[in-house]
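Have a look at the structure that comes next, please.
The full complex has more chains than appear here; those shown keep their coordinates.
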Amino acid sequence: MSVVVTRIERAPAGVIDGLAKVGVATAHEAQGRSGLMHSSLRPIYGGARIAGSAVTVLMPPGDNWMMHVAIEQLREGDLLIAATTSLCEDGYFGDLLATSAKARGCRGLIIDAGVRDVRDLTAMAFPVWSRAIHAQGTVKETLGSVNVPVVCGGALVHPGDVVIADDDGVCIVPRANAVQILEQAKEREAREEAKRQRLAAGELGLDIYDMRERLASKGLTYV
Amino acid sequence: MSVVVTRIERAPAGVIDGLAKVGVATAHEAQGRSGLMHSSLRPIYGGARIAGSAVTVLMPPGDNWMMHVAIEQLREGDLLIAATTSLCEDGYFGDLLATSAKARGCRGLIIDAGVRDVRDLTAMAFPVWSRAIHAQGTVKETLGSVNVPVVCGGALVHPGDVVIADDDGVCIVPRANAVQILEQAKEREAREEAKRQRLAAGELGLDIYDMRERLASKGLTYV
């Protein structure tokens, strides 16, 4: 039941970095409004905008033993995605684990549970998106798994998927789609830039998007 | 059912700006501890303290079409108040809509739902108070209404009411009462300033407010 998958496929580094640049909201739209985690996962500090390859870890409530196992599987450019087998807000991760993850090139942590030592993590510039900030300690007694598919923050994550995280939240792009989604996201960005300028100049979305007729036909009435 | 009210009354600009200065807590007290929205609506960044005239918009869950309709109704000095017909945390509003709203003089957004592009909104200094930060995209299929009375964050808002928002939350002052509430709020501020100095000097509220006798008569016992 408890396995560590040691070989996972990753998306090309350039694609991952491109997805970091377009950010969560745009990538989410580009893939048809899918892949977002719940809004309950929030960054411990503002301003980080990253992407990486998912290394996943599934742990029991109140037990962070598998974190150590997962860290060995991390490579430069990875993001650690941590899920629990049941609801838990304990502080699974702190500055020591972050030091170790960082030494292996890990770019950050997404955890559907709690984190602690957030002052140190902030000072280290090691970004974390978590459901809670909680100092509650954990034990090391029960196994879990590494690099199996997990549901984290309501989103399905396969090992090697591209994970994008910024102030808007966390979005999963399936590895096989990453190249195409990046392209679509860039096109979307380009389209948006043109619209941004027209809107800034005072044009209305009602006119730019040609909405008035459709609104009227649906029955919208001005009084 | 779906209407846009195009003419609304607004409070005088000087009164609105005065209410921004006294802030949420004082205005709320000055009007008899009423008008506050729930504590679940929080600012996306700290430090903003604004007031404006309410332009209201009511939308279905997961559908932000009426945002575009509402923006046309905004004038210099307005605040957009967005409510949904049922519980929703989707990201109804982002940097494009903010660009458009700002071009029309809108001072900010209060939304009992989600918002996205918060890094851009912060950079633009466009303040938002929301129930969630969530990148989740929305559709444009179903009508709602603009400038009808709405319940937002548990508070009743009529179009043209004065909305005050700062780090303490959001407070609604009915338009017809704005002048009087501002006056009462200023008096309260003046009274508080005198007390602040006495308290800072080490005097106790127990003495300043003459509470000891009443406490004893209620049965308070020191042991």
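In this document, chain identifiers A and B correspond to the written order of the chains, with residue numbering beginning at 1 in each.
The rule we apply is simple: contacts are C-beta pairs under 8 Å (C-beta built on N, C-alpha and C of every residue); 3 or more make two chains touch, one makes a residue touch a chain.
If you're wondering where the values come from, they're calculated on a predicted model, not measured in any experiment.
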Quiz item: All chains share one sequence and 2 are in place; how many are there in total?
Solution: 6
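Note that only the chains that are shown with their structure count from here on.
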Quiz item: On Cα atoms, by how many degrees is subunit A rotated relative to subunit B, nearest 5?
Solution: 120
Quiz item: How far is the middle of subunit A from the middle of subunit B, if each middle is the mean of its Cα atoms, in Å?
Solution: 31
Self-check item: Residues of subunit A defined as touching subunit B within the complex
Solution: 24-25, 28-29, 33, 36, 39, 42, 46-47, 49, 166-169, 171, 192, 195-196, 199-202, 204-206, 209, 211, 215, 218-223
Practice problem: Spell out the residues on subunit B that touch subunit A in their complex, using ranges where they run on. | Solution: 1-6, 65, 67-69, 71-72, 89, 91, 94-97, 99-100, 102-104, 114, 116-119, 122, 132-137, 140, 143
